[in-house]
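A protein chain is absent from this complex, but the other protein chains hold their places.
By letter and in written order, the chains are A and B; residue numbering begins at 1 in each of them.
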Amino acid sequence: MTLTPGFADPVPDAQSCFRALLEAMARPGRVQRIKALPEAPVPLAPAAAAALLTLADAETPVWTDGGPAAEAWLRFHAGCPLVAGPGDAAFLLAVGGMPALASLEAGTEEEPHRSATLILQVAALEQGEGWHLSGPGIEHVHRLRVEGLPPGFLAEWSANAARFPRGADLLLCAGTRLAALPRTTRIEEAG
Amino acid sequence: MAYVAVKGGERAIEAAHAWLAEERRGDPALPELTLAQIEAQLGLAVDRVMAEGACHDRGLAALAIKQARGDLIEAAFLLRAYRTTLPRFGASNPIETDAMRIRRRISATYKELPGGQVLGPTFDYTHRLLDFALAAEGGTVPPAPERRTDAVPMPRVTGLLAQEGLMAPEPPSEAEPPDLTREPLGFPADRPLRLQALARGDEGFLLSLGYSTQRGYGNAHPFVGEIRMGAVTVEFEPPELGFPIELGEITVTECQMVNQFAGSRTEPPQFTRGYGLVFGHGERKAMAMALVDRALRAEELGEPVEAPAQNQEFVLYHCDNVEATGFVEHLKLPHYVDFQSELEKIRLLRREAEGE
Partner (left out) sequence: MGVLARADAASIAARLDDAPALPAHSRLRGPETGLVMARGRQGGDGAPFNLGEVTVTRCSVRLADGTVGHAYVAGRDARQAELAAVLDAALQDPAARPALLAAVIEPLAAEQAARAARDAARAAATRVEFFTMATMR
């Protein structure tokens, strides 16, 4: 197993990725393109890998189903501890199935920010079509089409919203693109 | 008390900082201090700034001292501020002070102890007479005497007492310690948290508190079981390697204060420890820390908590000189609005008093 590099220029690259993540969280459903991408091992999508490198460090437990190469790469570049249980993680990177949202750390009523952020790799992301999104950060309505979510996703999402202010946040990544669904975003199916 | 944001001082501030820079440099006819000179010749100032800045880096501490014009609390503040810009790679394995490369090691409890009393580079036994030879520059210092001997083991004095069963053992633990730099101080604070706060606490504050315990405010009967100063190896286990590696050596000072303990229903009469450990050569600080650590153990040892040095909240909330500086110096910020209301009230009271 050979290690590949992380960000080419760690400080500016992580800063620009962080800026994109802020934009994504502030404008739910708007698709951001990550410009500075690390050489992430298969099966990590570049945007997902960049997000995790930006957010995770030695003090954030990470869960991933990305396999040994991804684990070694994350441990090396992010310095993050890897945990076996999805409920123990501050950040999760799911490339296969989505861990149940209800199983993730949701924070407490006093400290809802101590919740988990799930970075989920999906098949495709397209804005301007698909779902109707509303909530904080959306003036009227944003539209987002996501391919590759599990069948019961919308039910899980509304259960997650019902826990507010507790709850998990979601980052959807496809290739070099990502979009955020913070716990406050309401989703209505297109129709 | 509230303070208000005001605008309009920019040019004055710039001019003030320019003057500060000029004052810092001093007479340009004199050579400028180099960081290497500060590191080498003001080494104990560097050590203190590293200890109270809670960041071991001699070069950065020297820079902070230069920038702060020798104000060591300001320098510790600068170092604390700088460390927040650096990522945390992790935590070291606990340093092994019994494996220290000893430069100084003394005990006040045993005259003849294995390894002996090693004075090291100490101010003790100097006569505290100003040495005017130092005022004349360019003097050469003869090398200190050397004595080549076989390495002698220097076991900890507390270990000697423990062998006899007379020293309360430290319960073995590998528990992940709490970290003040990550979680705000909460009470009751357990001993690892207290020791972290004391290790970065203000030397003057801890010295006075330690002194107070000797003078009757805290019922202490301490003996210096041992003071040792020297180099210890810092080991760290990078997650990608999975085994510990050596990062290098740092100098630390350790003090084991031995205190009598009358015993309780569950514990026999025995000695207990107060512990001090600081970055660099900081003997006074390590001793003061050990006295205060022991005083703060009063509650766990079932002793009455009466004196300031035994009061966790009092000691831990006030021992940090960077925090204390922030709160005291914030009084300089504009309080124009709330002072106006105070003025109004005093004037009103005056009028009422005159009217009566």
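The definition used in the following text is that contacts are C-beta pairs under 8 Å (C-beta built on N, C-alpha and C of every residue); 3 or more make two chains touch, one makes a residue touch a chain.
Treat the numbers as computed from the prediction; the structure is a model and nothing was measured.
**Q** Touch as defined at the start, partner being the missing chain; which of B:39, B:98 or B:323 qualifies?
**A** Answer from the full complex: B:98 touches the omitted chain.
**Q** Of the listed residues B:14, B:71 or B:179, which contacts the missing chain in the full complex?
**A** For the chain that is not drawn, the touching residue is B:179.
**Q** Can you work out which residue in B:234, B:295, B:309 or B:322 touches the chain that's missing from view?
**A** Residue touching the chain left out of view: B:234.
**Q** I need the residue numbers on chain B that touch the omitted chain, in ascending order.
**A** These residues touch the chain not displayed: 50-51, 53-57, 59-60, 83, 86-95, 97-98, 101-104, 111-112, 116-120, 144-149, 151, 156, 158-159, 170-181, 191-193, 195-196, 199-200, 230-231, 233-234, 236, 238, 240-241, 245-250, 252, 254, 256, 273, 275, 277-279.
**Q** Can you list where chain A touches the absent chain?
**A** 2-6, 10, 76-77
Definition applied: only the chains that are shown with their structure count from here on.
**Q** Nearest whole angstrom, what separates the Cα centre of chain A from the Cα centre of chain B?
**A** 42
**Q** For the complex, give me every residue of chain B touching chain A.
**A** Within the complex, chain B touches chain A at residues 87-90, 182, 239-240.
**Q** Given the complex with chain B, which residues does chain A contribute to the contact?
**A** Chain A reaches chain B through residues 57-59, 72, 75-76, 79, 81.
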